[in-house]
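Of the protein chains in this complex, one is absent; all others appear in place.
Chain nomenclature is as follows: A and B, assigned in order of appearance, with residue numbering initiated at 1 for each chain independently.
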Amino acid sequence: VGASRRVARDATRDATYASGLATLESCVEAEQFDRAMMEELFDVADAMERVRPGAPESTMLQGYLMSTLFYEPSTRTRLSFEAAMGRLGGGIVSTESAGEYSSAAKGETLEDTMRTVEGYADIVVLRHFTAGSARRAANAIGKPLINAGDGPGQHPTQALLDVYTIRKEIGRLDDFKIALVGDLANGRTVRSLASALTQFNNVKFYFVAPDVVKMKDDIKDLLTSKGIEWEEATDLAAVAADVDVLYQTRIQKERFANPEDYAKASGKYIVDRTIMDALPKSSVVMHPLPRVDEIVVDVDDDPRAGYFRQAQNGLFIRMALLKVLLRV
Amino acid sequence: VGASRRVARDATRDATYASGLATLESCVEAEQFDRAMMEELFDVADAMERVRPGAPESTMLQGYLMSTLFYEPSTRTRLSFEAAMGRLGGGIVSTESAGEYSSAAKGETLEDTMRTVEGYADIVVLRHFTAGSARRAANAIGKPLINAGDGPGQHPTQALLDVYTIRKEIGRLDDFKIALVGDLANGRTVRSLASALTQFNNVKFYFVAPDVVKMKDDIKDLLTSKGIEWEEATDLAAVAADVDVLYQTRIQKERFANPEDYAKASGKYIVDRTIMDALPKSSVVMHPLPRVDEIVVDVDDDPRAGYFRQAQNGLFIRMALLKVLLRV
Partner (left out) sequence: VGASRRVARDATRDATYASGLATLESCVEAEQFDRAMMEELFDVADAMERVRPGAPESTMLQGYLMSTLFYEPSTRTRLSFEAAMGRLGGGIVSTESAGEYSSAAKGETLEDTMRTVEGYADIVVLRHFTAGSARRAANAIGKPLINAGDGPGQHPTQALLDVYTIRKEIGRLDDFKIALVGDLANGRTVRSLASALTQFNNVKFYFVAPDVVKMKDDIKDLLTSKGIEWEEATDLAAVAADVDVLYQTRIQKERFANPEDYAKASGKYIVDRTIMDALPKSSVVMHPLPRVDEIVVDVDDDPRAGYFRQAQNGLFIRMALLKVLLRV
């Protein structure tokens, strides 16, 4: 029974890859979402933003259970998913130490763990340290799964919330210019965002990064192959004057062998009052957070400082995904 | 007030030991459940299986709170209990590190901790590393308690879910044959199951274990004293051909001083395609999980592979116990 059910499911899954939200079975990779699916999801997220405590919508998922199975701690991501479920009245069973999960320690496979957990919950949110784990896990079970990050692999809800934030902040997803700033070599976030934005029309990219953490060729080649305009730049103020979206990222200390190299790289492109003065009035500053000092705190009160709204958009996107995947 | 209430409660407790579900106050030892109580509980569990998200039954325990107080981590057990409460709309306050619970570290007794926690919750689920803790804890409070395992002591919900699984899978609890396979010396699960099954008629046991972890005399003597047939066997395929239930268990590495002894013991009795071919059509393979390689993965898709359904039955049994103990 289990086998035939799962085989049928896998076949369906291939068929639904980018074939519309109504048949979406899991959220494993950002590439599952084509433009139409993103726009449809964003409309659901807009509705989620209007859910108020005590209103009927706030009990939409009453009686449903989500299991958050985290093999490595990521408190921010976990809280965001659990808040999303809670805002819709759903229940949560949660562990932040699935890696030490006594069963995993005893030699249980990820697939066995997943099949046990699917017996308890209606949907599973998985965080794992190994790329590809989310796909393996989704294939093992007959219930929807959301990938909350699988190591150097995917973190699709981050990409979705970033695109959603651009739509909300500047009002469109075509015909705009975006600067990606900071660690472009290692940042999973900016790489995924660039990839996701290839689905929209007339987007121009600026890459502004210290030499040691420049955007890699694979993304540049992808953009070029799709006829998308991009350029590398070094004058952040000049770039700022020309963009609709300034996406800043943190330079990660742990990437540098030498503390002086880190200090030089991390201090090079700071978003401060001067940059904000250059930035057009209707643009937005984004950042995946946490922020250290690559955006100065003075800037937080500027209406264009969108990074805390961006974090909150993660909540709405995750609420929307839960609703869609649970078919409620 | 507290004292007289507790004295009265203890008196009642003795009186209700095996006197029916309606007066059951706590679930501490498997021996509290006679055959009639088990059957009654299993009927409730059957109803629990039909509770659907959004249906009125799914909010049966709305407003009730369960405290899961775990002095040692057991994520699988904790998630199962929390899912059971969540499926019925109840709330959860949970800790997986009660051992480091600041109060315990400061010298607070288990009884004091329990009396504090009973002030917050309607029912307590306790996991402890010391045998007898669950009884002490249940005696300290005026609210129901469920023992989720107290060290080498009891883990009554495991025994109940095992018996329940047999009833569901083969349709009866009398007149059947069961093989207990693997580590029969140390496995709390198989020992409890054997003990629980003495309440039913015409059950025959086969014990199939490597020499170093054979079933101990106490269980054999118990069966003999009750006139229950049992035998030790070494040919798993031959036994498989004759049973209704094949209950496989994991050989625990940590029981062996010598890695070669472990390898020899753990490799001796594997459930694979050959064993499945020998097994009758209407039988079931059970395993308390986690499984390492004592059941090969190929077997998972066989309809008789019941171990993931068995894990899920734990959910229904725990839902049933919560309903019964909270008198809802």
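In this section, contacts are C-beta pairs under 8 Å (C-beta built on N, C-alpha and C of every residue); 3 or more make two chains touch, one makes a residue touch a chain.
All of these numbers come straight from a predicted model, not from anything done at the bench.
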Hidden-chain contact residue, picked from the options A:G227, A:P259 or A:P290: A:P290
Among A:T59, A:T109 or A:T198, residue touching the chain not depicted: A:T59
Chain not shown: contacting residue from B:A30, B:I92 or B:V299: B:I92
Which residue of A:P73, A:G107 or A:P152 touches the chain not shown here: A:P73
Residues from subunit B at the interface with the omitted partner, ascending: 1-4, 61-65, 67, 91-93, 95, 97-98, 100-103, 106-109, 111-113, 115-117, 119-122
Absent-chain interface as seen on subunit A, which is shown: 52-55, 58-59, 73-76, 78-80, 82-83, 86-87, 89, 96, 250, 289-292, 297, 300-301, 303, 305, 308-309, 311-312, 315
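Assume only the chains that are shown with their structure count from here on.
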Rounded Å distance between subunit A and subunit B, as computed from the means of their C-alpha atoms: 40
